[in-house]
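Written below as structure tokens is the structure these notes are about.
With one protein chain withheld, the remaining protein chains of the complex are depicted in position.
Chains: A and B, in written order; residue numbering restarts at 1 for each.
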Amino acid sequence: MTIIIMLVQIIILFVLVMLHVAYATYFERKIIGHMQVRMGPMRVGWHGLLQPIADGIKSFFKEDIIPAQADRPTFLAAPIICLVAMMTSLAVLPFAKGWVLADINIGLLFIFAMSSLSSYGVVLAGWASNSKYSFLGGMRSMAQVISYEIAMGLSLVGVMLLSGSLNLSQIVEAQGDSLFGMYLVPQCIGFFVFFIAMLAETNRVPFDLPEAETELVSGYCTEYSGMRYAIFFMAEYIGMMVMASIGTVCFLGGWNGPFSVPFFPPLWFVLKVYAFMFLFIWIRATLPRYRYDQLMDLGWKLLIPLALINIVLTACLKAMIG
Amino acid sequence: MTATTRKTIECPVAGGDDNERYSLRMGPQHPATHGVLRVDLELDGETIIECTPQVGYLHRGFEKLAENRTYAQALILTDRLDYIAAMSNNVGYCVAVEKLLGISVPMRAQYIRTIVGEMSRLCSHLLWLATHALDIGAMTVFLYCFREREILIDLFEELCGARLTFSYPRIGGVRQDVTARFINELERFLHLFPSKIEEYETLIDTNRIWLKRTVGVGVVSGEEALALGLTGACLRGSGVDYDLRKHQPYDAYDQVEFEVPLGSDGDIYARYRCRMEEMHQSVRIIQQCIDQLPPGPIVGEDAPDLVMPNRAPARVEVGSSRYGTGLIRLIKEREVYLSGDTYVATEVPKGELGFYFISDGSNKPYRMHIRSPSFIHIGSLATIARGELIADLIANIGSLDVVLGESDR
Partner (left out) sequence: MESMAIADRLQAQFPEEILKKDEFQGQVGICIRPGRVVDILRWLRDTDDLRMNHLRSLCGVDNARRKDPSLTRFEVVYNLYSIFHRHEIRVRAALTEDAPCIDSVVCLWTGANWLERETYDLMGIQFNGHPDLRRILLPEDWEGHPLRKEYPLKGRGEWVGMTDLLTQIKELDKYAFDPKKTDSRQRGPRLSNEEGGL
């Protein structure tokens, strides 16, 4: 019986996340459009609301082109690795009190592990496409993700110290109900490092060099078409959502809000995640792109030392106070 | 000749020895190459060891074509040179032919040609900023610039009916007079445009990422720029004060006051600031021209008869130099065709556009050579991009402001 309930929960989560991904692309196009003095999708459905569905159906029917000299098994497996790794992270996210699929004690570590796995998919895609552009994009992306993962992990160590646990629900409960319990205030350096590392992990502007359209014509996914390309896309947006959720859970108090809503407990969680997504999109519309070596400089020479300083400060404060 | 500064950048991914070299071709179809330009790169990781641009994909043989057309017919070809700022090519051609054949231009036509020349400079710089920012990643500036450019193109359409290839300036003047509505709309545009330039500058001028991508990148010293043949904002960004509007003024440029912005560092940021300042100065020039616009005829007395009659064919005597009777009449026997050669250059938005004409006394040019700035700028890319990263190559192509129509002719 519990298995059936678990399966139903998984299916509901899956469907909701797919819908979220689809409409996240819609919102991105609309918001960037309005920031750029134009309107975004307007034709398909009222104000373009059916656009993501139309895009999904279109990519389903597109011709599946596989380059002749590509390594077929790896080529086919790479997008799946990306997607599966990212989707698995969804299992440990606490949407509300008790609303989590797998409340494991090492939730945060699990998410790190999964995001590392997804970078595997990227480099395999670049290599298997047997094209110089893709190869370059894959290499760049791998190096970028590895560097910023360290920064991200270190920035969350402060949160772990303060809350005393890796379990995501316990981290949220340790922040308590009030606005000032949020770890945003004592961990402001950590939040800063985490935010920048989050942008780099998900390959978003200003760190979107691996898919820099004007340089590498779409980077590691140049040779993919149709549904496989859509899978990469989905993996990126689910990654954004997972990272935004981690940010919400660790720094913004998770599902806590000023007043509780009876019918829909995850309301505050969803609002905070969407605030992060809006920030992602806003930054994409505004900032230019970093060059590769400047990106590496930023990760290794600025963020990691800052994160380490944050850990030291947090540990000292905790030892003195607690 | 000063040697280029070679930059070595430590890249975590790049290999060390020569065996790691591989070649990449940014082909004619590429989102960032501003036309059909092919760049063959030899890379060591991310660093460019050799960069060989290949042009010629858009070669249409203008110089050969011009030898088989009359001077007035060859004017149409010049539209297709720098199709982004087509008016300035036409003006350059007309100024060159007028010098060759000794044709005088009335003052009103000179002022009008200055106005449209500066308007097309604004068009060109707006498109340059849009594509340059897009290449570096700032997508929004692209759309803001195109919003203003659309107003300018609408003004051009009001003036002469075309949006891209105008052929509005003619040898000896312009094709038709400006209307009051055009002047009003232009003044309205001039009132709102400086605030728009500030809008673009706010978005990128002091942005840390933009500064990191452009300051100290693509540095060219003054003597090196001269040796490479760079002109226009690329040369002025390196500190050499060479602007043909001040050195050899043509049209009404000696009647208006304006400054020529000069950079000093010779990097991409200096060229960017030069062009932004040039936009401000263009607004100033257009405003002064509108204020000083004298009344009078718009085509010279001894101009070739290629102006469509503005009114119904009046009783004009055949053979007089006024409008032809109802049809376009090309010049027949006129001993006004002198025989000799001239080189006349004008300052187009991309640099120095020069026309070298040889006339042998017939009504077709014997030889027309176009000195195109984009051709020379692309040629200098091999020197400028050596030793830098691929991302810098894209930024460099953007800052050299090339258009392949002008380069390949």
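FYI, a contact is a pair of C-beta atoms (placed from the backbone, for glycine too) under 8 Å apart; a residue touches a chain by one contact, two chains touch by 3 or more.
Computed from a prediction, not measured in an experiment: that's the story for all the values here.
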Contact partner of the left-out chain, one of B:E20, B:E187, B:D241 or B:D254: B:D241
Residues in chain B touching the chain absent from view: 1, 55-56, 59, 61, 63-65, 68, 99-100, 102, 224, 226-230, 240-242, 247-248, 338, 340-343, 345, 352, 354, 356, 358, 360, 366-367, 369, 371, 375-376, 378-380, 383, 408-409
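One rule holds for everything that comes next: only the chains that are shown with their structure count from here on.
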Distance from the mean Cα position of chain B to that of chain A, given in whole angstrom: 45
Chain A to chain B touching residues, read off their complex: 32, 35-38, 132-133, 136, 139-140, 143, 205-206, 208-209, 212-215, 217, 284-294, 296
In the complex, chain B residues that touch chain A: 9-13, 22, 24, 30-32, 46, 133-140, 142-144, 147, 203-204, 207, 209-210, 212-213, 389-392, 394
